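Contents: one structure, followed by commentary.
Every protein chain but one is kept in place in this view of the complex.
Letters A, B and C name the chains as they come in the text, with residue numbers starting at 1 for each one.
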Amino acid sequence: MRALSTTRVLLIVLAVAVVAAFLPFWFSGYILGLLTLAYYFGVFAMAWDLLFGFAGEVNFGPTFLIGTGAYTAGILDNLYQPPIAVCLVAGALAAVAGGVILALPALRVRGPYFGLTTLVAVLMLQNFIVVDASLTGGEIGLTVPDVISVSDATNYEIALWFMAASAAILFSLSRSPVGLILQASGQDAVQAGALGFNVTKHKLAAFIISAFFSGLAGGLLIFYLGSASVGTLVDITVGVQIIIAAVLGGRRTILGAVLGAVFLIAMSEALRPLGDLSNFVVSALALVVVLLFPSGLLGLLTRSRETV
Amino acid sequence: MADARLDVAGLTKRYGGLVAVKEMSLRVEAGKILGLIGPNGSGKSTVMKLIMGIERPDAGSVRVGGTDVAGWPSHKIARLGVGIVFQHSRPLHRQTVLENIKLALLPDRLTRLLADPETDARARAIAARVGLSEVADRYPSTLAFAHLRKIEIAKAIARDPQVLLIDEPFAGLTMTETSAFSDLICELRDDGRAVLLVDHNVKSVARMVDRVLAMYVGERIAEGTADEVMRDETVRRVYLGGSLETAARPESTFRDGTTPFLDVRNVGVQYGKAQALDGVSIHVHAGEFVSVVGLNGAGKTTLFNAISGLLPYSGEIRREGQPLRGRSAARIARDGIVQCSEGRDLFTGMSVRENLDLGGQHLPPADSGRQIEWLFGLFPILRERQRQAAGTLSGGEQQMLTIARALMMKPKLLILDEPTLGLAPVILEQISKALERLRQTTPISVLLGEQNVTFALPHADRVYVLEHARIVWEGEPERFAAEAGTGYL
Amino acid sequence: MRKGQNRAISAAFGASAAVLAIILASPVQAQTKAPIKIGVIAEAQAVAGSSIPQAAQLAAEELNAAGGVDGRKVEIVSYDNHSSAAESVRAFQRAANEDHVNAVIASYISEVVLALEPWTGRLKTVMVSPGAASDVITQNIAKDYSHLKYTFHGYLRSTSLAQQVCAAAKELLVDQLKMKSAVVVSEDAAWTTPLDAEYLKCLPTIGLHVLDHIRFSPDTTDFTPIFNKIEAQKPDVMITGISHVGVQPTVQWKQQQVPIPMLGISSQATNSSFWNDTNGATEGVLYQGVSGPDVAVTPKTLPFVAAFKKKFGNFPSYAGYTAYDEVFYIADAIKRAGSTDPDKLVVALEATDYVGTIGRVQFTGKDSPNPHALKVGPDTITGLMLQWQGGKQVNLWPAKVANGKLKFPKFIKVGAADR
Partner (left out) sequence: MLFWQILIDGFAISSLYALGAMGFALIFGVSGVLNLSHGALMVAAVVAAWAAGNDLHVGPYVGAALGVFVGFAASLITYFLIVRPLQQSRKIREEEREIFILTATLLWGIMIQELIAYLYTNNAKTVAPIVEGVVSLAGVRTPSNEIFTAVVCWLAIGLLWLLVNRTRAGKAVLAASMNPRGVTLLGVELSQVYIVIWAIYGVLAGIAGVLLGMFLGVSSYSVGPLTASAFSIVVLGGLGSVSGALIAAYVVGYLETLTAYLISPAYRTIPALLLLVIVIYVSPRGLLGRR
């Protein structure tokens, strides 16, 4: 992984994406639907990895950003039915605003305390959605009148290319000078400051970027599903699953996050015959990976040279 | 006057009631090196952090090239031309050495998605300058400790700072590495930079510095050339104490012969890449009082923690001939090797009595009561303070409680790590008396680690000097001043 | 029935449905024709939802034992939606695109059905809901008939439910016990909005003065403040609209000995296991139902209950009855349409006239303000008012199928004093 240049990796991403673009010729709509979801969750996990792996901020509330984006887009569509693109942009912007709100305490408090504020942010959003049921659809969900497409293949291609583009942007960013500074700020803010970097500015930027992609993906997801609900987009457990996808795939790799998300989906699909127990088994498998292979799938594949 | 690159005046920093730095003033001109020395806790590192903007000063000015930067955020101070070399190196592990250097060359802009093409060449030039050329494309985790220190220097000089702050430049380096390192620092000075070196003692920086400023408990105590400072009476008293009276018992009087009570053989400890202990061998006989003197950072605490089973180590540590490796720290303590750690590790929310009871919890209640009575005799103040929470005691009382709590365990060997740290002379007197009584009236062996020689020598039967992770001298206390004293400053 | 909603993404990702194997001794000739596939999307972990696939399965087996539909076997494909709208959408897509089902029976949660409704039009797949109640489902059809005509509401609308509650309350409470005042208390959900509106309209007409109208979050766990607030207003009865919650308000009602009876919709109370779930606290609770275990609403009711109990070991939930009937009338419609073409199937379903376990099933016409809703009334479906008494569900209304008398636990003060 390390030995490969950024351009090489981007070419590999492109190649994989092109191959994946042909999957609709072989796979059924159902499998495509699963992958569509996996790709969106991959984007969530990548955005999270940018914050945790690079900026060093333990964000337990990725769903705060996702939910803000998705619900803003969905509510807007419900109320005024502007073009979907307008809803998506509004959602992404709302998520960015959410990212800034989340970043404020992060720049003030450290470590577990920041993690707590993010958790509280999720709980607040959840409460707002549940209480304000007339606007948000409450506990069970918000249904949007418009969807991007009803064709599985079209939805799949949109998700795939959105994911590939996000991966390319986020990965390039992580490898760019800005990514380097971000990593330095995350690892040792004092030292980064002493090297002349405005740590606050860089971390804020990381929050904004992470929020932008989370919010946009959240919006796209609800216009794919046709509905949004606390249980699928906002709940803390959803956030944890995103974290698990990123940790499973390998932290600080950006691309590993997609791998983790696809792996989780493939796993739950493979375990479908177990019925109600499938969630149990998927959690157990993820737990085993966390316990035994902390460097994640990508770490396992590339045998990272980083040693403790 | 006008060409002082760094001009600090009246700098003050308080943490709550504690004054860490009091009205410090110092000046460094271009092309000069100022050594800022002081024992542990003297506030020298705080001064450095205040200059860099990592901490905010409560009062005073910090002028860099004429601009007062006191209270600025550190990235702005850095951009004004101040660089710092931290004592601990934390390079980015997933980036090569070159990339680590490039990082420091990057502009602080969010829009910079591609590095300037010349960045690479500049980074290579800096790597060559500090002697990292051969390893430029390797990962930090594969490098030796000295290389990691050089990465820090490389990062600090990447922006071509006019003022360079260096914290403990030689900590963890070998002799040859030290000399290569000081050559490098001298070259940086010859470029016309103002350099502030922060270290524990004069000796280590004497060869390079133009002037030395000595600090003690937040205040300046002396300033001048290295020689002047070394001859200064106040400095000598701070480092070496006054006249030394010793009352050593010859080693031959301890009758356990070839298997001493504690036998540390060729022990090494590594913290990451840094060698914290290197081939250290010491021994303590049953009933003997042994002092290990050394400056802060020499490795005393590491040695004691290895003995107490708190750290993994190489080599062998034996107690009465039996290896200690594999026993848990708690087991070692229960078996009678008890440490009073530097941080004291008291249960601050509990009363004095409760702390003592916890020390005696392995004893039958009757024994425990008797032991407490004995200790109240040794430290009468603790009897008065019985019901008070440990956290509310004064520093000296806390130290007495720490020792008393350890003695509640009826130890065979008592390890005392820097018991004098931050204590007033009156208190030292009391603790000193208690230790002497312990030595006279009990068969307990004591292993004392100190940088305060005045405190360490009077009771000692034998003394070791620990310097840069190695034992450099061993002998009777009366020989210390003549043979090891000067090197200690 | 769901709160906090801890949903594993793995679940969110896929309809992790267990496809129930349908292997029956089948006549050889039937296998030459492709089976009729009916998808069932339900909440397998919820009591009300778990009866849906079971009842559908039972119906399919009975149909197949009788030779199937024109020699075609009926096959049930079931999906667990984990009570989530998004997962239901996934399951619906899978059912339509992957498993090519001919019709879908989906969910007792209104929000789920509302989320699926646009997909019935998008994927041109017929869907019948066995248990959702919201009037919005059918109002939507009226607004966009050509697109949403594939949705059928196979359970009573909230408005109809409220009307039945009012009718029962008039006989049982006003006429018999001379009650005068009520407080409406409902959970905040899509289905209770029209329910409450109808309550507020019809209760005064039967002589119950509505003192207050309380809506609470389905997340509520501590009902003490709500009961206290109601009690302070001294109503004669609480008229309820609860489905997602059930056990907790009932248990706390008993524990705090709130002296006011509860009557209305309490979906969880329709389940036979409710007595155990509440440790008997449900004693005296009055709830509307479309059927009861010992109530012969139609000649088909009791045989169905017996067969269900024999096969699955418990009694069906209210959505079990409707799901059972739905399999039969979907099969019937396919037979009449002579095709599984969705548009022809819609026409055939609209003409449904089928006597099932809960009454006579007929759908309202496409010109009605609520197209594709169940018709209610003495000739079609009347509904029941039951009460938990000593661990049994006893029917009190309508009188002709009643099998018990109104009876309250001691702490309830009925008609007590001069309120």
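Rule of thumb we're sticking to: a contact is a pair of C-beta atoms (placed from the backbone, for glycine too) under 8 Å apart; a residue touches a chain by one contact, two chains touch by 3 or more.
A quick note: this is a predicted structure, and the numbers were derived from the prediction, not measured.
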| item | value |
| --- | --- |
| Contact set of the excluded chain (shown chains only) | A, B, C |
| Among A:21, A:86 or A:131, the residue in touch with the chain that has been omitted | A:131 |
| Selected residue (touches chain absent from view) among B:247, B:350, B:381 or B:481 | B:350 |
| Absent-chain contact - pick from B:114, B:330 or B:424 | B:330 |
| Given A:49, A:77 or A:235, the one touching the chain that is not displayed | A:235 |
| Interface with the undisplayed chain - residues on chain A | 52, 58, 60, 105, 108-113, 115-117, 119-120, 123-124, 127, 131, 235-237, 240, 243-244, 247, 251, 276-277, 279-280, 283-284, 286-287, 290-291, 293-295, 308 |
| Touch list for chain B against the chain that is not drawn | 308, 310, 328-331, 333-334, 338-341, 343, 345-350, 354, 357-359, 361-362, 405-406, 409 |
| Touch residues of chain C, complete complex, unshown partner | 1-6, 8, 45-47, 50, 83, 188, 215-217, 219-226, 228-229, 245-248, 251-252, 255-257, 268, 273, 276-279, 281, 411 |
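As a working rule, only the chains that are shown with their structure count from here on.
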| item | value |
| --- | --- |
| Most distant chain from chain B, judged by the mean position of its C-alpha atoms | C |
| Averaged-CA centre spacing for the pair chain C and chain A, given as whole angstrom | 38 |
| Overlap residues in chain C, where contacts from two or more other chains coincide | none |
| Contacts with 2+ other chains: residues of chain A | none |
| Partner chain B, residues of chain A touching it in the complex | 2, 172-173, 176-178, 180-181, 183-184, 187-188, 190-199, 201-202, 205, 252, 304-307 |
| Residues of chain B touching chain A in the complex | 52-54, 73-75, 78-79, 83-84, 86, 90, 92-95, 99, 102-104, 106, 108, 110, 112-115, 139, 141-142, 155, 158-159 |
| Complex contacts: residues of chain A adjacent to chain C | 28-30, 33-34, 37-38, 41, 130-131, 133, 137-141, 143, 145, 147, 150, 152, 225-232, 235-238, 241-242, 245, 264-265, 267-269, 271-276, 278-279, 282-283 |
